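Missing here: one protein chain of the complex. Every other protein chain is in place.
Coming up: chain A.
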């Protein structure tokens, strides 16, 4: 395996060509003839950042020096090992997240993609996304990532207000972000996403809507609106707790969210998930896989995956977590080919709970066909049709259950977590009544 195969090198070029193809297919449609159990999305975690953002509690490290070659080798090794274990034949999307993966060299990204293409089928039109930080993504670097096989960019723009960016501990300015965005759009037309945060301490509704409208002048076909959640252990959390910053007002955040959704709808965006908006069919197929409970492999320190180990003959889906700390993870990968720290077999009910909780995040919700793929016996109507509590939610107009399936209304989507507290126990109840002795993965 010392020499990257010709097929792999050819893949980057083919992908390069494929990315110009307009995407029109509905992400909801089954995209390939391969069995669902032989398909997967692949997530690759780059654990390093230049600087700690004040709101971020992800698994990231501020290194003094990255041994990139070692890291690259380990990512490659683990991707190959996990692909083999999973028996996955077709990788439908790759997502380089972090951390700040745009700090990695394009060579590393290329090496991982080549390894994937060597081990499984990586179609030329597979979505390959890289998270990019405006300060670490000059035009030439972005072009180099494109040459390495990346065909979609997700830019952590977060805000168009410099004082807010400072509050968040971001290293870039609003201008940096817009420049990066323009560059990215030039390089990856129709395939650039930007993140915008809402609900920051002291943030007001009017100015935030102003930011969103300004952003609409510059953005491409994909946008994510994320409400800030204060996470324990972050600088922001401490500042708020100590009273140095006002606590974010949930009422205002709710208003920003509702108004923001409306503004984007006006602008022709489809809200295909709680926080995600796309036009011209530019949905992220990688993320769609999460919400549709497709299989995904997680490669890199602290990455999560959910897949069956068909390579070893198992038919039980497992939730897997890789070792968090990069150095330890690398040691494990070098020792045993992968750094999986935790494996939890998912029971059938647990899988259905995920199907429910994740599926309802999307606009199409859970179609009858989709549900049937996971549970052929118990229909959505069997589970939810007779429940008084569910009926109440339907009557309140928060939830819809019809011949298409089960989904949230516009209002319901904003309070999904409350709805799930009624739906999940109902599912458990129906499951216990319907299947007295569940055999996981049977």
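Here, a residue touches a chain if its C-beta (ideal position, glycine included) is under 8 Å from a C-beta of that chain, and two chains touch if they have at least 3 such contacts; residues count from 1.
Keep this in mind: contacts and distances are computed from a predicted model.
Participant: Absent chain per UniProt: "Integrator complex subunit 11", "Guanine nucleotide-binding protein subunit gamma", "Translation factor GUF1, mitochondrial" or "3-dehydroquinate synthase domain-containing protein"?
Facilitator: "Translation factor GUF1, mitochondrial"
Participant: Any idea which of A:146, A:298, A:339 or A:365 touches the chain not displayed?
Facilitator: Answer from the full complex: A:298 touches the omitted chain.
Participant: For chain A, which positions touch the chain that isn't shown here?
Facilitator: Answer for chain A: residues 43, 59, 97, 226-229, 250-251, 253-255, 257-258, 274-275, 287, 290-291, 296, 298, 302-306, 319, 321, 350, 353-354, 357-358, 361, 392-393, 396, 398, 413-421, 424-425 touch the chain left out.
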